[in-house]
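Have a look at the structure that comes next, please.
Only a single protein chain was left out; the remaining protein chains are all shown in position.
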Amino acid sequence: MNTQEIMNILWLIFEIIGTVAFAISGALLAVEKENDIFGVLFLGVTTAVGGGIMRDILTGELPPKAFQDPVYVLIAAVTSLIVFFLMYFTKGNIRKKLAMADAVINVFDAVGLGVFTIFGMNAAAELGHGENLFLRLFVGMITGVGGGIIRDILVREIPSVLCKRIYAVASLIGGLIYYLLVKLGMNAGVANFIGAASIFIIRMLASKFRWDLPKVDLDK
Amino acid sequence: MNTQEIMNILWLIFEIIGTVAFAISGALLAVEKENDIFGVLFLGVTTAVGGGIMRDILTGELPPKAFQDPVYVLIAAVTSLIVFFLMYFTKGNIRKKLAMADAVINVFDAVGLGVFTIFGMNAAAELGHGENLFLRLFVGMITGVGGGIIRDILVREIPSVLCKRIYAVASLIGGLIYYLLVKLGMNAGVANFIGAASIFIIRMLASKFRWDLPKVDLDK
Partner (left out) sequence: MNTQEIMNILWLIFEIIGTVAFAISGALLAVEKENDIFGVLFLGVTTAVGGGIMRDILTGELPPKAFQDPVYVLIAAVTSLIVFFLMYFTKGNIRKKLAMADAVINVFDAVGLGVFTIFGMNAAAELGHGENLFLRLFVGMITGVGGGIIRDILVREIPSVLCKRIYAVASLIGGLIYYLLVKLGMNAGVANFIGAASIFIIRMLASKFRWDLPKVDLDK
């Protein structure tokens, strides 16, 4: 295999990891909210493919890719069912385990955010909007955060994009880095990884060091 | 009239029943949530045509049929106003009456779920996706459950698709039955009814016998 082929396979693996990560985050949230097995499946799949569906609606690529090609829905469905049965057959305190899982999810979720942002930007470019940085950053961001927004609205949580540290901002900064690297002549495959990785790293640093953006103190 | 004409008329009647049923469910929920007459109208219409609008967005058939042809919005609007004025001029305890209405609504809602699922599947087929079972099942399901999701989000309830017994699952199973019957050579008109009826029956049985899907007990 040459470098290009290896990178294509790596990228596919990352896409699957992103899908799995988002499905896990949706499925676990559904378990927390005491939904039944179908609710867990529905929320897991919706979280995993929701961002891509929003991207396809906004770019007019309809029906959405997720509806045309079952593979990502299948991956998300299997993931969600595994999450459900793991929790179902687990002995002992589930609430404690869900709290522990949160830290793991946070890492996977950041992978998904990174991978899907870059995917969204590339999808916009393939539709002839390669030169419109503004549009590509927004389509990328929506692809990255859209599934989580739908997930949180469905279970009546405040969307993490509004309250999680440096979430959409990480998507925009990494998207900009990716755009500039390609502009500067970097191989697109390598730039894909660096863009997604920079989003992942910014999110992880923000979580680790509890970076907070400024806030208005209502009771000052 | 020949059989085909009778079936076309029956099907139209079912479509109207589905629209009316969904409008009633939205209008009653708005009354329960103490919205004014316009809120009742808005929620009734949105519930009745929301699933079809989501279907048209996802299949790229824009503007949505509900915007182009006023008849279904009109039916839903008149239904919602009748619900409002019935409640407005009713004497005695409204809360009690709303609770009694729930059982009736549940039946009508199941009719709507059945009819709209099959409509959605047929709409997808007419757009050239006849062979893509996966896409048709999803488009059908969204057509069936979409209006209820929008309704529940607007009044900040957890969407019934996440918590009602065998709801989206009934749509998927009935959709699959319909698909197989047509594949096996059954007349499409007859298959329409059997598909919608099987969704209705599964929902009613699940309600009646309180079928529960498995759930993770957080406090085991």
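First chain written, first letter: the chains are A and B, and each begins at residue 1.
Note that in this section contacts are C-beta pairs under 8 Å (C-beta built on N, C-alpha and C of every residue); 3 or more make two chains touch, one makes a residue touch a chain.
The model shown is predicted, which means the values in this text are computed figures rather than measured ones.
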Checklist entry - Among the options B:I82, B:V155 or B:M204, which residue touches the chain absent from this view? => result B:V155
Item to check | Touching residues (missing chain, whole complex) on chain A | outcome: 57-60, 124, 129, 132, 134-135, 138-139, 149, 153, 156, 158-159, 161-163, 166, 168-169, 212-220
Next on the checklist: Touching the absent chain: which residues on chain B qualify?
Outcome noted: 30-39, 42-43, 53, 57, 60, 62-64, 67-68, 70, 73, 84, 87-88, 91, 94-95, 98, 153-156
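FYI, only the chains that are shown with their structure count from here on.
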Next on the checklist: Counting only Cα atoms for the centres, state how far chain A is from chain B in Å.
Outcome noted: 31
